[in-house]
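The structure appears below as structure tokens.
Note that one protein chain of the assembly has been removed; the remaining protein chains are unaltered in position.
Take a look at chain A:
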Amino acid sequence: MTNHWIDIRNSDVILIMGSNPASNHPIAFKWITAAMEKGAKVICVDPRFTQSAAKAHIYAPLRSGTDIAFLGGMIRYIIENKLYFEEYVRNYTNATFLVNPEFKLPGDNNGVFSGLTDGKYDKATWSYQTEGDGRIKKDPTMQDPNCVFQLMKKHYSRYTPEVVNKITGTPVDKLIEIYKIYGSTGTPDRAGNELYAMGWTQHTVGTQNIRTMCIIQLLLGNMGIPGGGVAAMRGESNVQGSTDHGLLFHIWPGYLNTPKASLATLAAYNEKETPTTKEPNSLNWQKNKPKYVASFLRAMYGTNASLDEAYNLLPKIDDGANYSWLNLFDVMYKGKFTGFFAWGMNPACSGAHSNKVRQALTRLDWMVNVNLYDNETGSFWRGPGMDPKKIRTEVFMLPCAASIEKEGSIINSGRWNQWRYKAIDPPGVALPDGDICSEIYFKVKELYEKEGGPNMEAITKLSWNYGTKTFDGHYHFDPHSVAKEINGFFLEDKTVENPTKKGEFKEFKKGDPVPTFAWLQDDGSTSSGCWVYCGSYTDKNMSARRDGKKDPTGIGLYPEWAWAWPVNRRIIYNGASVDPSGKPWSAKKAVIKWVGDKWVGDVPDGVGDPGSGRPPFIMKPDGVASLFGPGLADGPFPEHYEPLECPVEKNFLSPQKSNPTIKRFDKPGVGSDVDVYSGIDSCDPKYPFICATYRISEHWQTGLQTRWCPWLSEMQPEMWCEMSKELAKERGISNGDKVIVSSPRGEVECVAIVTPRFKPFNINGNILHEVGIPWHFGWITTKDRQYNPGDKKAEVFTWGDAANLLVPTIGDANTTIPESKAFMVNVVKK
């Protein structure tokens, strides 16, 4: 989230699209309700009438996978009706930048941007015109036909309400009603917020769905202000933390890019990764990147290796390679992995095309399952359709402690780092993950030291000062030592000039915590595990703060409660909440104010002294937010493309049906024999219905923790499929009947919930049906499976297997997150 949970109460208009917080983020509704009590309007756009829709003032249906068309229409409406916040757009976005005249929009180029060859864009034309000195050419009047604003206007002029209606199935009057209300937040004293979750990300155009909303928020001046922003509601209590700390293959902690193999030295990496700018007023904060990289390398290897050595020791990505989920399991399916750690994960249920995943597990030599319970992954070899005699994979189960059975921190969607204490001891031989990880580390290190091996120093030179070995030989992991390392400390005595006050110096002793990331050094004298967390554990553990309930601004920042990254800032981009002279755009919506000789309120973001002319989006090299975003793989402006599997014959906007830059696994030499799709070129009557997976309140993720809880399984015992009355009638299905939902990848038995909350879509005169299924179920907690002596049985059984058995192996062009929110199925009565 750019803002935070409490801040939702400051919104005047809340758009719930791509999420269902009433079911899946129930506490979010505390703040949505608070906003409603103050008069906020809530809009819910969803293929199905959800619990959130039930609470919204306005509900509009939309066919799964058509969000860009819906939002592109909103951009058009905002521009046509001049609802945008012109001064904000002119000063704080790249609307005025002049783009290369060779650049072509999809409307003039058969549905794709200029530069496409073989499913990949050459971005040469996605560039700006420059002055002689390298500065970007601009037109402050935003009239030049090549300026970003005019290009954007032209691009979205194709998204008329009539075309949008043809694509989305949303009635035109609903479109206009919603555009009008959301567009009303383009004034300085009104704020609109958007709440999204997996309903937006899990598409082949997932990243662009969110980009479209960012454009809207920038046009309306909703970024950086209370009640504004774009709210990524995370689906797991610490998923924000895990991405911050480099869970994903392509980033190191702190969103530093994982080096490519071609960047052979640290100098080459820094040269490539550190942005530069010719814009005279831009701060270009990322110019400091080498300091964060050096500090991270120190956190990994301490002084056991020089910075250059440390860089060389860390793994690199082969140029062009992608090690994300779908690709990893594809490689595993092809038998190219020996071993696998399933750590706190249940891929046999959570992985798209779970049948492929389950088969992939049979091709391993060994698997370690670290989890609270046995699950569909650990017991895959005795799951449906498996013959244990034919499976060679040796499975080890390491029971681990649950979140309440260990101390540590979690980072919520609003970037709050919150310390949690251990409530009870883990049962039996279960250990905290940190202990397990440490035990493995020391054993592997010992083996390397004894037997040697390739790149062995990558392991043997690691600094691992995270706890102590007790007399029993067991390593006790201390979360505080990791938290301190994440913050960072000085590795030597050093006198450093105050980064914000020239001429003022401060002395640090070896071991002193680094106060904030501005003090980090590029010479190896500081260590920091994740630069954006610098300041989280200084003289005290800032994330453990629970005593300060002060709210000096009155907008719910609560700066003394826990700690938010970066630098305890609660609303990021808040430098854009003031005008270029430094005055808040609205007194009512002030986040920061210049009082005397300093900013008060939230920790200011990016803003210089009033009138300094510094553009506030300092993490962008040119200092402004990107309406035109050339960084993405599939285009600098979001364009509507149909889901890979879809029920329409053509894209009503262009001849290009689906995202041209996605990686199809059914192409020769790419995926495998089981990577099959339905109706790509033409609709497949065997699978006529759109399907989306989703969550419910009572179960969580694959249900691993909740399916064992009798009270929760009592409330939601069985896998279901929600469908319209019309579809049920067509298929002779009654409410409560058992049905089979199938895709070319597999089938799942469900209970039919026949409901008026799902309505057929009228797509350009054709009636199309959509169904929905929750993804929390799995065979391990069912009654009819085979039980061996000693197997735990659920007190209340569930029924049904994983929804992901149906989902195709196809991912977003940028993130490769699977398209679980729009694929094709059939439904028949069992």
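One rule holds for everything that comes next: a contact is a pair of C-beta atoms (placed from the backbone, for glycine too) under 8 Å apart; a residue touches a chain by one contact, two chains touch by 3 or more; residues count from 1.
The working rule: contacts and distances are computed from a predicted model.
Not shown: a single chain whose UniProt protein name, out of "Ni/Fe hydrogenase subunit beta", "Xylose transport system permease protein XylH", "Formate dehydrogenase iron-sulfur subunit" or "D-ribose ABC transporter substrate-binding protein", is "Formate dehydrogenase iron-sulfur subunit". The missing chain, though absent from the display, is touched by one residue of A:Ser697, A:Asn762 or A:Thr815; that residue is A:Ser697. Residue A:Ala752 is the one among A:Val607, A:Ala752 or A:Ala802 that touches the chain not shown.
Summary of contacts with the chain left out: across A:Ser52, A:Gln150 or A:Thr168, the touching residue is A:Ser52. Contact with the chain not shown here comes from a single listed residue; of A:Gly169, A:Gly254 or A:Pro717, that residue is A:Pro717. By the touch definition given at the top, chain A reaches the unshown chain through residues 22-23, 26-27, 29-30, 33, 37, 49, 51-55, 59, 696-698, 710-718, 720, 735-737, 751-757, 795-797, 799.
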